[in-house]
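All protein chains but one are shown in place.
The block that comes next holds subunit A.
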Amino acid sequence: MTNAARLAVDIGGTFTDLALTRDGRRVTAKVLTTPSAPEQGVLTGVKAILEKAGLAPSDVGIVIHGTTLATNAIIERKGAKTAMIVTDGFRDSIDMAYENRFEQYDIMMDRPAPLVPQAMRFQAAGRIDAQGNEIQPLDEAKIAEICDRLAAEEVRSVAVCFMHPYANMAHEERAREIISARLPDIAITLSGEVCPEIREYDRWSTALANAYIQPVMDTYLRKLSVELEKMGVDCPFFMITSAGGLTEVEMARRFPVRLVESGPAGGAILAAHVAAQSDYEEILSFDMGGTTAKICLIENGQPHYSRTFEVAREYRFLKGSGLPLRIPVIDMVEIGAGGGSIARIDELSRIQIGPDSMGSEPGPASYGRGGTAATVTDANVVLGRLDPETFAGGSIPLLPERAETAVMEHIGAQLELDPLNAAIGISEVVEENMANASRVHAVELGRNLGGRTMIAFGGAAPLHAARLADKLGIRRVVVPASAGVGSAVGFLLAPIAYEINQSRFVTLDDTFDNEAINALRKDMYAKALEVVSAGAGDQPLIETWTADMRYVGQGHEVTVDIPATPFEAEDHKALHDLFVSYYTSTFGRSIPGLVSEITGWSLRLATQAPAPEKARHEKNGKTVCPAGARRMVDAATGDMIEAPVYHRAELEPGVTLAGPCIITEEETTTIVTSRFDAGVNSLGHIVLDWNEA
């Protein structure tokens, strides 16, 4: 029996990655992204991958799509003409943001400008208080008047941003009725719908982003469906969200902000899947491309989720320099550390890497396309880690002498280091940057890194994975099959899912009203079910509930798993106990005698992920003849050595390779330092294990 093929398409900044599976066989492809009309790149890629797989368009049974289009529209400020209708008196809040400076000592810093300029922000009176009571009626006449202005200004999208809608949606909903009656073609975002949570700036920032990208995404998605249909790919079409779930295109059109950063989410799903194949419980997923590195922690097959994300960090990726989005995301840290990241010397004669990247045009000095800056890739060339002739499948011949010149000119000369040591410096610093970002991320989640398994993918990660693992006390590194298009492979594994977050304050004492909460949860379930069942039909669903909990008086919450079953009157005690045990494991000590509270509730409803095929990792004692040898600096010792080179395609499961060595494939290179030995498991994943020697 032949099943329909599943096709994943991941549009990145430089490349569009594709992966297709059918009957357990996987084909991958990589084509250039076409920024001005992204659907063209997709179509080229789909043709290419179908040809490679020997399939007809009609053989495709499902398309799963992720794209950086939403992110880029925000970063490049290329969204639709958007307006904001805001509670009277709060027109400037979106510009004041947090009223702070994210960089203490830089008197010249600026905050990012809001997506909607002041002239397009309109105010209407009407107040709901924090308890949800109306204390001033909505000025409906003013809303109608604003509609005339929106029409005159040819605004395409509008965000309605009132105070406290998480407690009572009446005013925002009434505003929508008035607007849609007068302007049926305008896209409308309600802040309380896109993010029913407290903290007005964060919610409004999210609503504005949603409104801003909605028309762009809508147009793109329509075009793409039409083109795919024309081509003969006429099948269900799903989008991947930033939380790593699949959603119907209709939901993606309503809440496109939930698609920001969906590509990296695919990578985290892949890592979770690879972990499940081998029953690795604690994972650090490490994704490094040309511009950035992304680090994500996964436990028992589940990545951490978060409610906040910052898009378009303009100032060295610094926290606070971007626009906050309150959306469900797979929690990961992203820093400006990629193959193209630029190395330079700062005022203190210290090596600084990134966050700016040479990208693919002109690219690192060694590409020989006019780039002269020293990049991480150039350092890897100097250190012998990259084969100049086979880089990117031989499509980009590297020029080692250019790499050496750049590394000497920008680093070596200033520090009085020879090229090798200057390159070691670059490599060490970029690895330390990633290690530090990982550590800070881990503490934010209250987790340790030592003893985890690292899963490394993306073009640059396998080059640095072993040394990064060494720095983090990690003793096993897995480089999965098809690591170069990891995110697209991850898309194929994603469940159909939807998440709802709702602010509702509940004190965990005798005032606990279990019936009110049961009603709230029932309502949330119904909303999530509507979205998920649209794609999942009657597949069995997994219901995951969490509550945001804190001691009464604290300002930040921890997210604690809670049971799905309805609450009894006395259940506040059990909830408090859940909180205290979580708090203690996160922060080391609990605070005796304090009452706790729940501020928000969250439900994730998802289909069951496919059961992973279990990996076997038996060593067969066979050795392999290296395909060649190359002089390389061993990152673990800093010594120049002669390292054997293996082609990944020639390695059969069960073989063992002693480190140090180099394993090459089309889309990446895995560096095995002298601290590790490498093996290949039954699923074709490379596994590096710490050698005790």
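Operating definition for what follows: a contact is a pair of C-beta atoms (placed from the backbone, for glycine too) under 8 Å apart; a residue touches a chain by one contact, two chains touch by 3 or more; residues count from 1.
In this text, contacts and distances are computed from a predicted model.
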{"item": "UniProt protein name of the chain not shown, from \"Spermidine/putrescine ABC transporter ATP-binding protein\", \"Hydantoinase B/oxoprolinase family protein\", \"Formate dehydrogenase major subunit\" or \"Sarcosine oxidase subunit alpha family protein\"", "value": "\"Hydantoinase B/oxoprolinase family protein\""}
{"item": "Chain not shown: contacting residue from A:Asn3, A:Gln118 or A:Thr219", "value": "A:Gln118"}
{"item": "Residue, one of A:Leu348, A:Ala611 or A:Ala649, that touches the chain absent here", "value": "A:Leu348"}
{"item": "Per the touch definition above, residue among A:Ser93, A:Thr189, A:Thr390 or A:Thr453 touching the missing chain", "value": "A:Ser93"}
{"item": "Which of A:Asp129, A:Asp148 or A:Glu281 contacts the chain that the document leaves out", "value": "A:Asp129"}
{"item": "Contact set of subunit A toward the excluded chain (per top definition)", "value": "88-93, 95-96, 98-101, 104-108, 110-111, 117-119, 127, 129-130, 135, 163-164, 198-202, 346-351, 415, 417, 421, 424-425, 428-429, 432-433, 436, 439-440, 443-444, 450, 471, 473, 505, 551-556, 587-589, 591, 594, 636-639"}
